[in-house]
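This report concerns only the one structure given below.
The other protein chains are all here in position, but one chain of the complex has been omitted.
Now for subunit A:
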Amino acid sequence: MTQAEIKLCSLLLQEHFGEIVEKIGTHLIKTGSQPLRVIANDTGMSLDQVKKALCVLIQHNLVTYQLQKRGFVEYEAPCSRVLRILRYPRYIYTAKTLYSDMGELIVEELLLNGKMTMSAVVRKVADRLTETMEDGKTMDYGEVSNTFMRLADTHFIQRCPMAPETTETSDAPPPPAPTLAVNEKDMYVVPNLNLIGKGKRRRSFEDEDNGEHKAKRQKQDADSQESPPDDGIYWQANIDRFHQHFRDQAIVSAVANRMDQTSSEIVRTMLRMSEITTSSTAPYTQPLSSNEIFRSLPAGYNIVKQILDQYLTLLADDPLEFVGKSGDSGGGMYVINLHKALATLATATLESVVQERFGSRCARIFRLLLRKKHLEQKQVEDFAMIPAKEAKDMLYKMLSENFVSLQEIPKTPDHAPSRTFYLYTVNTLSSARMLLHRCYKSVANLIERRQYETKENKRLLEKSQRVEAILASMQATGAEEVQLQEIEEMITAPERQQLENLKRNVNKIDASENQVDETIFVLESYIESTVKKP
């Protein structure tokens, strides 16, 4: 929980949930797990406010609670989970590419609401889709349920832990906090709902058939009073699965860049086959035989078995070492080295940062040090073929930014500088951590800049909003062209230009936040993969 991380979390919470939640959330992140009263005391807010804020945070899976031995409940907010808020757009976009608009809306609803029952999701998504369709058409609940089930089958959404079933008449008082648990087998099982219905449009003002609407309204109220059959079974988005998908995407695109399209398709097939069978933290996927891979290739690729074998041999021999051969049965057993792939991607990220910040000659020195591990000043100059003065300058610059570190090897016990070897070296893990910290701070800077830009132009934004509201109401009451034009001219041309600029800037900053988040993902995955779990 570095300063930069805390700052970023507080900015994200403030933007998405407001001041009060932000205060409580930040306090919890800073101080670890605390009981309710202590939170209220430390933040100086009323108990009621704290309770409401905690409700919001728990609903969105940002805060967990635990029943301590003494009988009170402690609340904890893991910093990493709050930082995921930054990645929500990427999750939604992935769902869109895999399952088109329906998947996108389902995942968006789940992320926006934290936890939802299946029937609520289906109803909302159908309504939203119906809005966008042409007049007269509506979205059937069945299609949405199908997409929902497919999302659950591929583990992109999962059930939330539920309160245990209460046994009959237990005399002991209920515990202060229920312990939630979910059965592993049931995590992706979709309840058997018979959702029949169609999406409804929102009421529009110009309605000729008011009578019908009244009837419909009554009927809808009657529907919502019955409790849906899947009450209590809540779903949430499975973030780990999305991360696995991003990681696979990165590996496939790296292979495509280094080799060719066909090799990347083969690697994609192998990763797809191991999606469900390999856990997300495993260093290698399960071994896959070349026969299995051949059968699972997508239909469009009709390559002969021998060619596939050649590609697999080439992939296994490549210096990148993404794919390894683990045996010869079944035509050759191949695995994908996940940890090695993550390390290579993280190293490539480091190299590209060095290249852009210091120049390609520095990048040459950096890669040289990565390969040869430890080198003296003189050896660096010789291997990299860079004049001595420039090489020295570049090494010192990188040293000052902590990309490169010095290792002292004394020749004499008194460590005299003239009689000591100084070796330059690159430590990938610590450089990755440093870069990650920098990324967090950059995103915080970008968010602040965006808020600043919006604040600067607040007056203009309010004015344009008022004008739009006036326009809309006048159009509804059937005003003339001339009057409409008069209202539009209330915003002068330079102001319009300023608004355009503002919109463009905000979009640009938003897009770059997402780009930095991609770097964050690669570095975080790498650092996580190096942490040895007990």
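In the analysis below, a contact is a pair of C-beta atoms (placed from the backbone, for glycine too) under 8 Å apart; a residue touches a chain by one contact, two chains touch by 3 or more; residues count from 1.
Keep in mind that, in the parts below, contacts and distances are computed from a predicted model.
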item	value
Candidate names "Eukaryotic translation initiation factor 6", "DLRB2 protein", "COMM domain-containing protein" or "DNA-directed RNA polymerase III subunit RPC6"; UniProt protein name, chain not shown	"DNA-directed RNA polymerase III subunit RPC6"
Touch criterion as defined above, residue of A:S100, A:Q310, A:Q407 or A:T530 at the omitted chain	A:Q310
Residue among A:T31, A:Q59 or A:S512 that touches the chain left out of view	A:S512
Option touching the unshown chain, where A:M102, A:A363 or A:V426 are the choices	A:A363
Contact partner of the left-out chain, one of A:N113, A:S326, A:Q379 or A:S442	A:S442
Touching residues on subunit A - with respect to the absent chain	250, 253-254, 257-258, 260, 262-263, 307, 310-311, 313-314, 319-320, 344-345, 348-349, 351-353, 355-357, 360, 363-365, 367-368, 371, 378, 383-388, 435, 438-439, 441-442, 445-446, 448-449, 452, 505, 508-509, 512, 514-519, 522
